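With one protein chain withheld, the remaining protein chains of the complex are depicted in position.
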Amino acid sequence: MSEITRFGISTDSNLLRKFDQLISRKGFTNRSEAIRDMIRDSLVQAEWEAGSEEMLGTITIVYSHHTRELSDVLTHLQHRYYQSIISTTHIHLDDHNCLEVLIVRGKGEEIKKISDRLIGTKGVKHGKLSLTTTGKDLS
Amino acid sequence: MSEITRFGISTDSNLLRKFDQLISRKGFTNRSEAIRDMIRDSLVQAEWEAGSEEMLGTITIVYSHHTRELSDVLTHLQHRYYQSIISTTHIHLDDHNCLEVLIVRGKGEEIKKISDRLIGTKGVKHGKLSLTTTGKDLS
Amino acid sequence: MSEITRFGISTDSNLLRKFDQLISRKGFTNRSEAIRDMIRDSLVQAEWEAGSEEMLGTITIVYSHHTRELSDVLTHLQHRYYQSIISTTHIHLDDHNCLEVLIVRGKGEEIKKISDRLIGTKGVKHGKLSLTTTGKDLS
Partner (left out) sequence: MSEITRFGISTDSNLLRKFDQLISRKGFTNRSEAIRDMIRDSLVQAEWEAGSEEMLGTITIVYSHHTRELSDVLTHLQHRYYQSIISTTHIHLDDHNCLEVLIVRGKGEEIKKISDRLIGTKGVKHGKLSLTTTGKDLS
């Protein structure tokens, strides 16, 4: 359907050696195949995050509740988008650290926006967005 | 095993009429039976809340996140007892109101203490503790 | 507003002794006051469970997942009422026992029906319904 192009990548040789080990462990036949796979993944992810189709997602954040008013800020932020947030589960990890997992439903771009706002909040140590489909179109 | 005593209760006649209607709807044969049932329930509840046996409970609270620093206060409070709190689910009900459901595991008296502290926090509109057993002793 | 009636209750004297201890611990001045309080509670509960006002509730059930097809039955049942169930949190208590906490929103009578169906399912060891309001009418 479409022609094949070839392009060159320059990289640290240490990084490449580790990547080659990973590739062989995962059973890819060569680097091109592995990198095409990663490119496709990143395109699907980007399409979802920019799309207007209804998606489901989980937003996971880790933070310390000792950071002054951070719980307040995160709660206010979530209420602004309350129509897209089905539920938030909060796990008290230890004396200091909180894990919050939001289950979100809405357009990809809306979910992405909520995720960026939460993960970008000062004091949030780590955050991740994981998108999936509503299952309606899956056989 | 034990003798029967009889004692008198004074009450508003309106309240009694409504209670009689409820009793008949629920299929109790008379007031004594219905009240004995309520007394037994309250004793079981009190026994659980004072006990050192391992129990499970849900603590449900409703509050407005607009109350200044209330999210912070509730999060700090929960972290103090983090070893007894399995998870907290937060539902953003509307622009203002939050529902929080804690799933708690521990001695009855410990759960009761956590519940009293949370429900008694200034700004919490409504709260409830519901206790159950771990299922180990149930056939 | 309304006249005072007096009526008699017959009960096991052991039960009454324990109840008297509970009453004094809880700070009620006499049995009539404590029993009027329980009657009022049961009327509020019944009103909520029969009402068409929007309520929030948690339904808590404990069961063994070894009971054949019980997980399947409970999941099917919950899907029938999926529009009223916001989320279900499942805690794997040990090798055998499950705790499930449903957060439910809807008319009181609808929530009561869901709760009765789930708790009445063969194999469910213990269950509880706890109702609260949406907070909209609370100042």
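A few comments on the model shown:
As written, the chain order gives the labels A, B and C, with residue 1 at the start of each chain.
Following the convention adopted for this analysis, a residue touches a chain if its C-beta (ideal position, glycine included) is under 8 Å from a C-beta of that chain, and two chains touch if they have at least 3 such contacts.
Predicted model only: the values in this text are computed from it and were never measured.
Every shown chain that the unseen chain touches in the whole complex is listed here: A, B, C.
Of the listed residues B:11, B:71, B:89 or B:130, the one in contact with the hidden chain in the full complex is B:89. Panel shows chain A; residues 1-16, 18-19, 22, 25, 31-32, 35-36, 38-40, 42-43, 46, 56, 58, 60, 62-64, 86-87, 89, 91, 93-94, 96-97, 99, 101, 103, 125-128, 130, 132-136, 138 of it touch the chain omitted from the view.
By the touch rule set out above, chain C reaches the unshown chain at residues 65, 68-72, 74-76, 78-79, 82, 85, 87-96, 98. Think of the hidden chain as still there; on chain B it touches residues 86-87, 89, 103.
Heads up, the rule we're going with is that only the chains that are shown with their structure count from here on.
Separation between the centroids of chain A and chain B, computed from CA atoms only, is 39 Å. Separation between the centroids of chain B and chain C, computed from CA atoms only, is 9 Å. Of all residues in chain A, those that touch two or more other chains are 87, 89.
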